[in-house]
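The complex appears here without one of its protein chains, the remainder shown in place.
To keep things simple, chains are lettered A, B and C as they appear, and every chain counts its residues starting from 1.
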Amino acid sequence: MERLLPTVDTSEDKKFLLQLGCVTMLLHDLGHGPFSHVSEKAFGIEHEDMTANLLDYPEIAGILEKHSLPISRMKNILTGTNPPQDALISQFVSSQLDCDRIDYLLRDAYFAGVGFGNIDLPRIVRMFKVHKENGPWKGLAVSLNKGHYTLESYILSRHLMYQDVYYHKATRGAELLVRKAIKRAADIADSSTLPELLHFLAEGREPTVDEMLRLDDHELFSILAKWSKSNDQILSDLSTRFIDRKLLKTIELSHPKLSAWISEDIGPKVNQLAERNGFNPEYYCPVDSHSDTPYEPYTPGEEQSVTTSIFLYDEERKIKEISAVSDVVNALSKTKYNDRLYVPAKIFSEAKDLFA
Amino acid sequence: MERLLPTVDTSEDKKFLLQLGCVTMLLHDLGHGPFSHVSEKAFGIEHEDMTANLLDYPEIAGILEKHSLPISRMKNILTGTNPPQDALISQFVSSQLDCDRIDYLLRDAYFAGVGFGNIDLPRIVRMFKVHKENGPWKGLAVSLNKGHYTLESYILSRHLMYQDVYYHKATRGAELLVRKAIKRAADIADSSTLPELLHFLAEGREPTVDEMLRLDDHELFSILAKWSKSNDQILSDLSTRFIDRKLLKTIELSHPKLSAWISEDIGPKVNQLAERNGFNPEYYCPVDSHSDTPYEPYTPGEEQSVTTSIFLYDEERKIKEISAVSDVVNALSKTKYNDRLYVPAKIFSEAKDLFA
Amino acid sequence: MERLLPTVDTSEDKKFLLQLGCVTMLLHDLGHGPFSHVSEKAFGIEHEDMTANLLDYPEIAGILEKHSLPISRMKNILTGTNPPQDALISQFVSSQLDCDRIDYLLRDAYFAGVGFGNIDLPRIVRMFKVHKENGPWKGLAVSLNKGHYTLESYILSRHLMYQDVYYHKATRGAELLVRKAIKRAADIADSSTLPELLHFLAEGREPTVDEMLRLDDHELFSILAKWSKSNDQILSDLSTRFIDRKLLKTIELSHPKLSAWISEDIGPKVNQLAERNGFNPEYYCPVDSHSDTPYEPYTPGEEQSVTTSIFLYDEERKIKEISAVSDVVNALSKTKYNDRLYVPAKIFSEAKDLFA
Partner (left out) sequence: MERLLPTVDTSEDKKFLLQLGCVTMLLHDLGHGPFSHVSEKAFGIEHEDMTANLLDYPEIAGILEKHSLPISRMKNILTGTNPPQDALISQFVSSQLDCDRIDYLLRDAYFAGVGFGNIDLPRIVRMFKVHKENGPWKGLAVSLNKGHYTLESYILSRHLMYQDVYYHKATRGAELLVRKAIKRAADIADSSTLPELLHFLAEGREPTVDEMLRLDDHELFSILAKWSKSNDQILSDLSTRFIDRKLLKTIELSHPKLSAWISEDIGPKVNQLAERNGFNPEYYCPVDSHSDTPYEPYTPGEEQSVTTSIFLYDEERKIKEISAVSDVVNALSKTKYNDRLYVPAKIFSEAKDLFA
């Protein structure tokens, strides 16, 4: 951004725009709760809303105001409802090649120790230029054609991280146990079980900003440790399974199996099997569905799509969208659905036979 | 191979097979001449033939015989004409996931300093098992389904190395100058110009093994340095351009342009333009065509295809070919053609206008 | 170890010895409490004792017994009280080049993102041979002289990690706040403040194994979060400072200053200054002393020193200790003392002036 902003045609002060962009990028993930997406689903919140709430939080708002950073403008950028003059910053904050994706890929590949998150960020950055000509791309960052292969590699990296790390059956299995434990605690809503910080679950409301700030990963781990000693058999078992990594086992519901599950009453049969073995299927036999579109191609006419898609110059410096010129990116433009049935190890083999 | 061989069902000694495989892999690229594929084309040879010739070379044959390594069997493996019992070794020596590809990708990515050659070799290796059941895959290495994404990443890496490194316009442009200089020296076949080591060019024969062994990169560099002082204007200019990196300039012949080149007499017009400016088009206006199929899918019925393709177990340990289960690999199964017209910088702009 | 054990002269089964060594190495750090050395000091325990206790813990002892692994022999290796025939395993478990040091250096350098922890472990390992001749080194691993420089680099790496990471003033400052908070909670021993898991502090006893197992990092973070809302002003302040990273500030007590501190009554003056400003010096003005000897040279005659020091073959395969042949290692054989006075930022400048 430091390299591109000076080439933009605007009457605003460049230093101010740079600060606005950097601070928005810095704060964009502020609203994540414990275990990230786990708490979003379990608490019924969206981290983007929480981020927006936090910008108004006195401690943060005070600093932003001191530096004359307009909070409502930042919120618009964060939610993609910004006016055209902030389109370039919006590209950096929230697009298919934004600071968020680059940040989590580099970080998670490093800490997960997998080779394929290895993005050549300096080269990606160097290849971008601000488009000067009039039309929908005016003022946006477009990559030189030379950046083509580095971008292909980036999009595949993200795809591989989703399939092999974020959606790994063990990762998702551990997350499911936490979500089901929280659900159980909320369902029984026993005041001795539900710690003060989670009372909002019993009260059927969203957590306040203060509650969210106190609810970090450590707190949730500590709560789960306490629950593992609970008198409620289900709560205690789910928490203990999480702590001891005794995950539920997975049956991949590929297309024919998913239809069978839906149309041939296999679902109820699995539930009966679980109940016969003393497992409440509501907690012990979840179907985990998730999907990812590694790259969403540009939809002409949809305004936001101009900002969020990735464009290249061709040889004559005409603009082409990357999925239109790359077979690989085109192949990665399909949504990939994953559905898995989780069941306790004890009934795994019998449950599998139901699909035979 | 050390891990897989012990699980193979064979009456032969495993230690001998391991040695046979390792030595064949070690020697498979022995026949490369100076500047690799440049000399192959310029000298009209194939490095695979030269490798086979070198196995019979006394110094090497002597060592192989001392260790009871059967030269003809090694040659069969190297040319893919081996009997079925050597299919596993053949997979390692010459397939779409062989020691050659893995070796050059890791090495060239390291020395070119590009991130995307980063193959997770240990994981690829760990995922392979020898297939035990009868049928065409018996005795071959098949990857567990878990290796899926690492293999996708490997195939994309190879694709990116071809497009961004091996077929880079500067790499190919430098190679072209060397080839054209050698062609020029052979065409004028002047005994004062053609060093003894290249007499075979004037004699219209292939180089002998001894000549090839002496013709290393340094020798060719030294010859080019000498040629840069030649009295032949063309030979001197081509060699000087190579040494000073004054490459020819490229016009990408994408599909419509290539048809125009062929059907609308643009070729002859470029040649006339070159001649008017004192450039012999035979040496100065080459079209460089190359193509790569990142992954050749399995063709049922074709015997060799069983050995050279990459197969995975699915969840039920049935065998599936990788392009059948991966959209990315499927997209990478198309042949990618690149055609470029090279011309001297002096006539570049005018040549480009001919396509307008 | 896998490479060296087969060359050892022993009547015991090599596979058993390998398993014994590997399991002992795997378990050697089992007894670490929350925040590692912080809890050791705050709880008055030693992690080595806790590791020994854990080997008798039913869940672990059961597994060891099932595999016929002798617990008392493992304990002797862990405490360095093993008989000579276990000296080689003892070298790997507990010496100046043991699995512990190599493990923490590689891991901490990776996660701290510093370059100098980069040990060439494969080369270090490859250079070691088992000494065959009679005498004190018989059966021990000695490095070929070629490994000399890699070992110099390893010893310097460890030194740099201690000085720049483990003893960094911010690292130590954060640890101090936790220790002082725990001390405060123990001092006031208020049952509403001291969570059940820390009752042992009030009871003046060591924690039980069960308590230690439950007291993980998350639990301690959660306790500190609770303490930050405590009615006790000091406890609340220390915990809040830790959570908000408002560390105490440091005054390095280099040699002249340390003597001044001791001999010229600067200590009491700092305490008075603190008290005048409302800080209890017992919690707010600690002197943090630590020392490290990057390499302890061999002391002839001391039996254990043969196992814990690092030896090299010289050119004639005579044994030399590394500090005797390397000026660098010799320089690193001095104990390095660090003493720092920590004070609240508010009185930092005035406290500093006391030393002027």
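By definition in this document, a contact is a pair of C-beta atoms (placed from the backbone, for glycine too) under 8 Å apart; a residue touches a chain by one contact, two chains touch by 3 or more.
Fair warning: this is a prediction, and the values are worked out from it, not measured in the lab.
Of the chains displayed, those contacted by the omitted chain across the entire assembly are B, C.
Contact with the chain that does not appear here is found for just one residue of C:Val328, C:Leu341 or C:Leu354, C:Val328.
Note that of C:Gln19, C:Asn53 or C:Asn118, the residue touching the chain absent from this view is C:Asn118.
Per the touch definition above, the residue from C:His28, C:Arg101, C:His131 or C:His159 contacting the chain not shown is C:His159. When the missing chain is restored to the complex, the residue among B:Ile63, B:Ala225 or B:Ala345 that touches it is B:Ala225. Seen from subunit C, the chain kept out of the figure touches residues 114-116, 118-120, 123, 149-150, 152-153, 156, 159-160, 163-164, 252, 254, 315, 327-328, 330-332, 334. Annotation for subunit B: contacts to the undisplayed chain at residues 214, 216-219, 221-222, 225.
Heads up, the rule we're going with is that only the chains that are shown with their structure count from here on.
Contacts between chains trace an open chain of neighbours here, each touching only the next in line.
Centre-to-centre, using mean CA coordinates, subunit A is 38 Å away from subunit C. Rounded to whole angstrom units, the spacing between the C-alpha centres of subunit B and subunit C is 54.
Shown for subunit C are the residues that touch two or more other chains, of which there are none.
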